[in-house]
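Complex shown without one protein chain; remaining protein chains in place.
To keep things simple, chains are lettered A, B and C as they appear, and every chain counts its residues starting from 1.
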Amino acid sequence: MNGNRFIPPHGAFTRTVHIRFSHCDPAGIVYFPHYFNMINGLIEDWYTEELMVNYADLILHDQYGFPFVHVETDFKIPSRMGEKIDLTLLIENVGRSSLKLIIIGHHDGIERLRARTVTAMMSLESRRSVELPAALRQAFEAYAVKTSTD
Amino acid sequence: MNGNRFIPPHGAFTRTVHIRFSHCDPAGIVYFPHYFNMINGLIEDWYTEELMVNYADLILHDQYGFPFVHVETDFKIPSRMGEKIDLTLLIENVGRSSLKLIIIGHHDGIERLRARTVTAMMSLESRRSVELPAALRQAFEAYAVKTSTD
Amino acid sequence: MNGNRFIPPHGAFTRTVHIRFSHCDPAGIVYFPHYFNMINGLIEDWYTEELMVNYADLILHDQYGFPFVHVETDFKIPSRMGEKIDLTLLIENVGRSSLKLIIIGHHDGIERLRARTVTAMMSLESRRSVELPAALRQAFEAYAVKTSTD
Partner (left out) sequence: MNGNRFIPPHGAFTRTVHIRFSHCDPAGIVYFPHYFNMINGLIEDWYTEELMVNYADLILHDQYGFPFVHVETDFKIPSRMGEKIDLTLLIENVGRSSLKLIIIGHHDGIERLRARTVTAMMSLESRRSVELPAALRQAFEAYAVKTSTD
């Protein structure tokens, strides 16, 4: 459980989360499923605040869903009640209907956790995956370029 | 499920919470136990940001607990994903070891929910209730005076 | 935080819940919002296993909702990881569209918590409360009679 150094690329979307009593287990550290709530909240805020796409409307009005089809996470350093950690979102890949994200939890320049997620865009009516709408794809690709470290 | 008007008293501690996908149920509204997480988070922030008492230290370092011994809540108007609601904390009573709080969830001047909570201060070592330390009692009483509507 | 004695009335619906790591907080006891998940699960099982009414169908197929409009709970004795507690459901009142329940958490004949809940039946389409269907009302009333302690 070692943490590498991590400095977010310029322009990367980062939000700070408070580690709360409600997140922590009898061992005094974050019970890991709560990290996925934090990650889901980060993705919501990224749509709404960075991409300027209203995530709630996409689901409630446009009847799209974004189920997670794959999640993998390395938990490197535990976090404790009262701490604040930063979560940074990066794009790994934009597919036909899927989006691969990397979310890094970090504090003082040290990684605490690193998640890779794959979500697929689907229609809640047909229950089938749908091609990413052009505007959404462009927003994803612009963010990927903006935050590229190459 | 009607909501009365609510304007927080001057000086009252209020924080805004985002209603997220993770809070909402198949009926599209907040699943009620999540409100208690929001309320617990509000109380934490009130200790730390308003009373200038580090809530995490009280628990992890000083080994105090603040279990809820009573909670009652009227859920007046449901909230939906994408909304932001304000939570305001008021003191109803300061006892020997107990604290009665009122938390009002509101939006645009209309109450959405109103909770009354009673927490007791206890020692995590002896597992018994303890008298509120003088500094904490004074902080509670000062806040109660400051936000009194009488 | 004293617990009274509690013996469920004959015929009362009781289910045992395991207190798990995921329920417990840094103080080593159940974090209170989890009790409401347990209570909600008990109510679901009561519909399905006792009243022989498929709760999932009522919501997903018939498009009814049963939002909580009032919840009050006394937390009398904390519970710890590894314990098993019994939850018993009793009816306090059957209204036009509302149902008042009492849920008692107990262990070895001693109460650990006692909750009173009020749910209202509503249409998910009209978003308005609806009168309890006759079959459901009869099922509620039969259960109330069967478990009456008078």
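By our rule, a residue touches a chain if its C-beta (ideal position, glycine included) is under 8 Å from a C-beta of that chain, and two chains touch if they have at least 3 such contacts.
What you see is a predicted model, and the numbers here were worked out from it, not measured in a lab.
Across the whole complex, the hidden chain's contacts among the shown chains comprise A, B, C.
Although one chain is not drawn, the whole complex shows that of C:14, C:37 or C:97 it is C:37 that touches it. Interface residues of subunit B facing the missing partner chain: 21-22, 24-26, 28, 31, 33, 81. Mapped onto subunit C, contacts with the missing chain fall at residues 18, 20-22, 28, 37, 40-41, 44-45, 54-57, 59-60, 80-82. Along subunit A, the points of touch with the absent chain fall at residues 1, 26-27, 29, 32-34, 36-37, 40, 59-60, 65, 67-76, 78, 120, 124, 129.
We take it that only the chains that are shown with their structure count from here on.
Most remote from subunit C, judged by the distance between CA-atom centroids, is A. Distance from the subunit A centre to the subunit B centre is 29 Å, each centre being the mean of its Cα atoms.
Distance between chain centres (mean CA atoms), subunit A to subunit C: 35 Å. Here the CA centre of subunit B is 24 Å from the CA centre of subunit C. Annotation for subunit C: residues touching 2 or more other chains are 26, 33.
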